[in-house]
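One protein chain omitted, others in place.
What follows is chain A.
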């Protein structure tokens, strides 16, 4: 009898241990999945300050309305989200409200995160519960009147926020839908790649149509127009290369997009990256090229372009090639490069002035960099060389003026 009982107990003990181990695996799985999804959402870009602890917040976010400070999302019970439930977290992601119902400023991309599924929200929450808690009080925002009144957010929400999880399009493939889910949801690509109006909002019909990023003075090109960053005539491999490594045969990422690849996209697996590529390629709308028009008088343009060729041959051709062919992927081609040709000349001017490195990624750990020419070229020379690369080798951009070049000398660098 006694021995039977012990056998039973032993068996029970063994069963319990196995069950616990299984639970632990499950927890491990969900935490790992949450970490992956937190990467896809690029939470760290805002919620980790430079030299700060992971997800302890405190990063300053300059906006046209004042400076916001990001919040501590570590599991510290007093200063972080340690007392939150998974429901609270989902409500924040899905509806842009704190657990007590308070309104969140839309710098937090809840207009995109609302598309995230409950299961994915729970996984991210499980991951955030697993990281070391950091006791660090949130710094109050410094917004100008009247923007310091959170009730104004209600108006913003009425205009620009529509709540709702992602609904797959049954007419499209599972891959396309996965890409759409990532791009429109966690990826919150529309936050930069859609035009932002004076109210800091963007309308659904303008999604992914491109726009100047407020405060940063970089132009986030349209993802739908092939005259900008539309990827309609890119191969899937070139798109996935760009997203995963930061460099591709067609061009490299720079400016704010370097941050996105560095902190987020390089960590996505091959299947998700390809899904995003398929979706992004799919949303491009080939548009007939508008007739080239320039604000500059023809004589001034031709003078600029002829000076531009001299500047180019002396300073640029050794890497980018005499015909703008480059040595891709590391030295990007400038001929047939949408980033050079597009309507806004902000980015090519800034690249000439500031230079830049693509991000160091797993796939490209030691990127080649472009030297800054702000100290070497005059406004006129910058305008000339940018006018030249925008119009040479069949490129269909327009010339730019020395004034435009001069204005961007004071653009913020970080």
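Assume contacts are C-beta pairs under 8 Å (C-beta built on N, C-alpha and C of every residue); 3 or more make two chains touch, one makes a residue touch a chain; residues count from 1.
Assume contacts and distances are computed from a predicted model.
*Asks:* Name the absent chain by its UniProt protein name; which of "C-type cytochrome", "Glutamyl-tRNA(Gln) amidotransferase subunit A", "3-isopropylmalate dehydratase large subunit" or "Lipopolysaccharide assembly protein A domain-containing protein" is it?
*Replies:* Missing chain, UniProt protein name: "C-type cytochrome".
*Asks:* Tell me which of A:69, A:147 or A:357 is the one touching the absent chain.
*Replies:* Counting the whole complex, the residue in contact with the absent chain is A:357.
*Asks:* So that we can see where the missing chain sits, which residues of chain A does it touch?
*Replies:* Touch with the absent chain occurs at residues 50-51, 258-259, 261-262, 319, 327-328, 330-331, 354-360, 365-376, 412-414.
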